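Heads up, one of the protein chains got dropped from this complex, but the rest are sitting where they should.
Per-chain numbering from 1; labels A and B assigned in written order.
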Amino acid sequence: MSTFYLGMAVFLLLNILIGLYRVYAGPRPRDRMVAAQLFGTTGVATLLLLARALDAVYIKNAALVFVLLMVMAVLAFVRNMPVSIDRDPDK
Amino acid sequence: MIWAFDVLLVLALIGVAAHIIWAREHFQAVVLFITFGLLLSMAWSRLNAPDIAITEAGIGAGLSGVLLMNALKSGSASRPGLSNKVLACLILPWACLMSLLLAWAWDAALIGSGLGVEVLAALPHAAFEYPVTAVLLDFRTFDTWLELGVLLAAVFGILGTGFRSGPQGRPDLKPPEPVGTWALNILFPFMILIGGYLLWLGAFAPGGAFQSGVILAAAGVMLWQSGRPCLAGVPFFWVRVCVVSGFSAFLLLAVSSLVRSQELLTHPDSKIWILGVEYAATLSIAACLVILAENCITK
Partner (left out) sequence: MSILHALSILLCLAGGVFFLGGTLGLLRFPDTYSRLHALTKADNLGLGFVVLGLMARTENISELIILVLIWFLALVGSSSACYLIANHIRNEALHKGETDDLGL
């Protein structure tokens, strides 16, 4: 039974790694920030599946902490990044 | 199946770390650093260490992201990449070292479980049931005391540079933002609640002063990011009191144990002492981290 949840965790980890391509290739900082959204939700799901697969109840607390702090990086990006830096590098 | 997960996680960690070093734009490196924090939290979960997983999720993926983004505000956005010659000179020694390490680790036998047996034997005499908290706050109180001292030194350094001081020497506020305010209204009570829950949980399950301090600091930083006064609304005297409360609580404990001519940092049998020290440490960690996050902005 835990094999299935581990398999799902592997699949979601692959999703994160594939999504990293957007961080590599996103032409502007805003595209890379969108990838941070991906890590937020997918990471939480992976941690929850790991908690079930390894039968360790307290990893859910790690997922809870991560979910609470997910929006802080986006807030920091939006409030501190002046519009001049978020420019397309080709222009 | 567990092998597939482990190998994928290790490759992901190494790949993301290499990408951080090799990335040309600073912002790319910051986003990758947040990812690295998440992957490291997964690694700690896999290694059966929930305490470190919780702390890594809080600091590595949350507060470090805010600190780095704040510091990224000014300055040039990119740097020249590593030249191919440098990469070629680095890759070969790295590959040799890694293969040596793997070959040694493959055959290495576990000598024992470290000090685990002694800790479990001494656990009934400790104030906590959970071995990790007992080691942190009971058996190795001196190390925790010094960690709080390091945090205090960092806060002194940041406050001494005075980067973000307004006219009264306090960081200025940004105007409030509606969606940030809405998210804050919902998340802030939960952050305080979960912080208190983890502090209480630390006595018998993964949790404790550090994890709780990190979440409370995140609550304070979110308050400040949404344009509400966090530490600026409190008279600076009380901010100073909060910042030094952890270190001085340990100091009081040490002095009292010396006065009673016992060994250093032995606490009396009543649990009030060690719980008071733990709560003071939580407050101190939260206040220090909020000051670090608020003041780490370059103009």
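The working rule: a residue touches a chain if its C-beta (ideal position, glycine included) is under 8 Å from a C-beta of that chain, and two chains touch if they have at least 3 such contacts.
Computed from a prediction, not measured in an experiment: that's the story for all the values here.
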item	value
Listed residues B:A105, B:A121 or B:I186, member touching the removed chain	B:I186
Contacts of chain A with the absent chain, listed as residue ranges	1, 4-5, 8, 11-12, 15, 18-19, 21-22, 28, 30-31, 33-35, 37-38, 40-42, 44-45, 48-49, 52, 57, 60-61, 63-64, 67-68, 70-71, 74-75, 77-78, 81, 83, 86
Chain B residues touching the omitted chain (full complex)	179-180, 182-183, 186-187, 190
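In this text, only the chains that are shown with their structure count from here on.
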item	value
Chain A-facing residues of chain B, complex	1-2, 4-5, 8-9, 12, 15-16, 19, 25, 27-28, 31-32, 34-35, 38-39, 41-42, 45-46, 48, 50, 53-54, 56-58, 61-63, 65-66, 69-70, 72-73, 77, 174, 177, 180, 183, 187, 190-191, 194, 198, 201, 205-207, 211, 214-215, 218, 221-222, 225-226, 297
Of all residues in chain A, those that touch chain B in their complex	3, 6-7, 9-10, 13-14, 16-17, 20, 23-24, 29, 32-33, 35-36, 39, 43, 46-47, 50-51, 54, 56, 58-59, 61-66, 68-73, 75-77, 79-82, 85
